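Only one protein chain is missing; all other protein chains are in place.
Here is chain A:
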């Protein structure tokens, strides 16, 4: 469960990172593809090589969705409703992969925020990304 303090912390971090959504997103994806090659199977129709246009636009899309959800975490199910449908009926990405991307997102955030990514920030972010992933997979079955 996210406390009020944690919700504010998450909202503030993502607000600050929205301008660099493409950088953060593409790096998190690249880290995931490098460490967990099985995740590449969902992108066989795109060019996801480092620096590619697809990697950048896709990374940006994902981070903007995460940042969007952070603006009002209590409304996550409402905000993510269209994405829930997309993932459940079209993309059908195995939800285990959400954990892998979340981990790589945490690593990317740690790289960029350094010392600022304290255990408290890490805990809050991990909880938020878990909640985000859980909502995303709600319509799967």
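We take it that a residue touches a chain if its C-beta (ideal position, glycine included) is under 8 Å from a C-beta of that chain, and two chains touch if they have at least 3 such contacts; residues count from 1.
FYI, contacts and distances are computed from a predicted model.
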Protein that the absent chain corresponds to, by UniProt name, given "NADH-ubiquinone oxidoreductase chain 4", "Hemoglobin subunit epsilon 1", "Adaptor related protein complex 2 subunit beta 1" or "Nicotinamide-nucleotide adenylyltransferase" | "Hemoglobin subunit epsilon 1"
Which residue, A:2, A:46, A:86 or A:107, contacts the hidden chain when the whole complex is considered?
-> A:107
Consider the whole complex, including the chain that is not shown, and state which of A:9, A:30 or A:76 touches that chain.
-> A:30
For chain A, residues in touch with the removed chain = 27, 30-31, 33-35, 103, 106-108, 110-115, 117-120, 122-123, 126
